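Here the complex is missing one protein chain, while the rest keep their positions.
Order of writing sets the labels: A and B. Residues in every chain begin at 1.
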Amino acid sequence: MNLHKYEKIWLIFGIGSLAVFLAVIGFAAFWKGTHPQSHIETIDPQNVEAHEAFKPENLGLREVADGKYTVNIIASAFNYDLGKDENGNRVDTIRVPRGSTVLFQVTTPDVVHGFQIAGTNVNMMVEPGHISRYETVMKNNGEFTIVCNEYCGIGHHLMFGKVEVYD
Amino acid sequence: MKNKNPKPQHTKSNESTIHFKGTFIAVMLLGVIMVASWFGVYALFLSR
Partner (left out) sequence: MAFMYVTFTSLLVGGLMGLLQTFVRSGKYTLPFGIDYYTILTVHGVILGLVMTTFFIIGFQFSLMGKTVGLTDKQRKAAWWSFWIMLAGTIMASVMVLTGQASVLYTFYAPLRAHPVFYFGLALVIIGSWIAVFINFRQLYLWRKANKGQKSPLLAYMVTINMIMWVIASLGVAVSVLVLFIPWSLGYTATINVLLSRTLFWYFGHPLVYFWLLPAYMAWYAIIPKIIGGKILSDSLARLAFILLLLFSIPVGFHHQLTEPGIDATWKFIQVVLTFMVVIPTLMTAFSIFATFEATGRKKGYTTLFGWFRKLPWKDVRFLAPFIGMVAFIPGGAGGIINASHQMNALIHNTIWVTGHFHLTAAMTSVLTFFGITYWLVPHLTGRRLTPRLNKLGIIQSLTWTVGMLIMSTAMHIQGLLGGPRRSNFSEYAGGAQVDTWISYQMAQESADRFSSLPSS
């Protein structure tokens, strides 16, 4: 099994590229902390309100420190519960200033859902029994649609919300 | 090591290099596509 000289160069180049890719994402993940969401905490799907973050009054956007926010969301077929405003109406848009650090915490009482804020790096699976968390800096302003990107039943495409990042 | 008659070796490797030059260019092109698209998407990841 002798390799041709060009094949050797090609394999070194190819495997080398793969190694570079791994080094780049490995560095970003382990040193810069940009792992994909991998939250390990579990929750009782029959009783998500028992968890502090998912009590009805804690849903939606909260400023936890200067420029730091938390957004708690319950995803269920076929709706994202982003909390209620002062008048008791349901919220459908989250507004944060540009450059703020936002932690999204999502869970579901029923089936598997997706949670993607299209145009950002927030994209997680939401599964009954687990909490999904991802913290990100909203670098760009604009309107970003929250979509459910995992098929969850007949009304799946009716599940959405919005994030608005302003200057 | 250096004096191991370089001449015949040279012609031999030359022969085999000519043989697969087109192949080499083709696969390297493929490799460049792979690397370029990867870094393109990585840049998008960083910008978001």
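By our rule, contacts are C-beta pairs under 8 Å (C-beta built on N, C-alpha and C of every residue); 3 or more make two chains touch, one makes a residue touch a chain.
The structure presented is a predicted model; accordingly, all values stated were derived computationally and were not measured.
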item: Residues in subunit A touching the chain absent from view; value: 1, 3-4, 6-7, 10-11, 14-15, 18, 21-22, 25-26, 28-30, 34-42, 110-112, 114, 116-119, 121-133, 144-145, 147-154, 156-157, 160
item: Touching residues on subunit B - with respect to the absent chain; value: 19-23, 25-27, 30, 33-34, 37-38, 41-42, 44-45, 48
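Here is the rule we go by: only the chains that are shown with their structure count from here on.
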item: Approximate Å spacing (C-alpha centroids) for the pair subunit A, subunit B; value: 39
item: Interfacial residue positions of subunit A with respect to subunit B in the complex; value: 4-7, 9-10, 13-14, 17, 21, 24-25, 119-121, 139-140
item: Touching residues on subunit B, where the partner in the complex is subunit A; value: 13, 16-17, 20-21, 23-24, 27-28, 31, 34-35, 38, 42, 45, 47-48
